[in-house]
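Here the complex is missing a single protein chain, while all its other protein chains stay put.
Up next, subunit A:
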Amino acid sequence: MVAGGEGTTRLVELLTVRGEDLGADWADRVSRSLGGRVSRSEVQRELGELYTALLTALQTGSLDAHGEAFGEVRALLSELSRSRARQGFTPSETALSLFSLKEVLEPVLTGEDGGDVRAYLAFTKLVDDLGLFTIEAYSRTREELIGAQAEQLLELSTPVVKLWDGVIGVPLVGTLDSARTMVVMEKMLQALVDTGSEQAVIDITGVPAVDTEVAQHLLKTVVAARLMGAECTISGIRPQIAQTIVALGIDFGDIVTKATLADALRHALRASGVTFTRPGGSAGAR
């Protein structure tokens, strides 16, 4: 907690007397630093509100950025940080909006007595604290964004497609961690119900490595499907994956595995009673 008193009185004086000029100067600097990606009038509006809130807070005599008096200021800064983070501005660009307020105040300091210097020093400390608050609010927003994107990606990268009547396909791309497995399993089981399918093909052509964790996840998924009366085939086992699985010692038991998606589809269709005939009428293998 920083003691206020005479320091804030002088600050309020400085910021009020030439308030309009300072506000305009501040908006100029900020909109320049943002390279015109936010309109001048938008910047003016944001900073105008902030300027007023800042003055109001200072008038209480407080210089504590985290104190009650600055509640409104912090709310406005949070909002500003959120919108900057969403628009893709960097943390520096965001914090600079606040830091440039120091430069704005510099020319109006008279320096005739020590009062201005003390007031200015107290002010920079306050602006620094508020700047840090801004950066924290900014990173919180970014983390939320990243979290949301990761979740979207999870959904996006696990489509379930209908391959044939009664046969669905689950092409897996990338690593299969626990979170992904949950999503894959849920989507696949739901699709089995929705489409009334009894065959599913899980294709792992796009999975770069199958270790014990991935294998365990695959096995669990197959078991869950079986409990619902559906059969799973695993396809897309490339030579390097096959050799690695053997060396690791993983046993897929009685689960049917195939090299290609085409092989797996043929197997699934046969299992669901589809017969193949060659063109020309001669009966094909059953």
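Everything that follows uses one rule, which is that a contact is a pair of C-beta atoms (placed from the backbone, for glycine too) under 8 Å apart; a residue touches a chain by one contact, two chains touch by 3 or more; residues count from 1.
The working rule: contacts and distances are computed from a predicted model.
Peer 1: So one subunit is absent here. Using its UniProt record, which name fits best from "ABC transporter permease", "Anti-sigma regulatory factor", "Iron(III) transport system ATP-binding protein" or "GMC family oxidoreductase"?
Peer 2: Missing chain, per its UniProt entry: "Anti-sigma regulatory factor".
Peer 1: Please identify which residue in A:Gly19, A:Pro107, A:Gly147 or A:Pro208 touches the non-displayed chain.
Peer 2: Candidates A:Gly19, A:Pro107, A:Gly147 or A:Pro208; residue touching the omitted chain: A:Pro208.
Peer 1: Of A:Thr16, A:Thr175 or A:Gln190, which one is in contact with the hidden chain?
Peer 2: Hidden-chain contact among the options goes to A:Thr175.
Peer 1: Given that one chain is not shown, which residue among A:Leu55, A:Ala224 or A:Ile241 touches it?
Peer 2: Answer from the full complex: A:Ile241 touches the omitted chain.
Peer 1: Touching the absent chain: which residues on subunit A qualify?
Peer 2: Those residues of subunit A that touch the unshown chain are 175, 177, 208-213, 215-216, 239-241, 243-244, 247-250.
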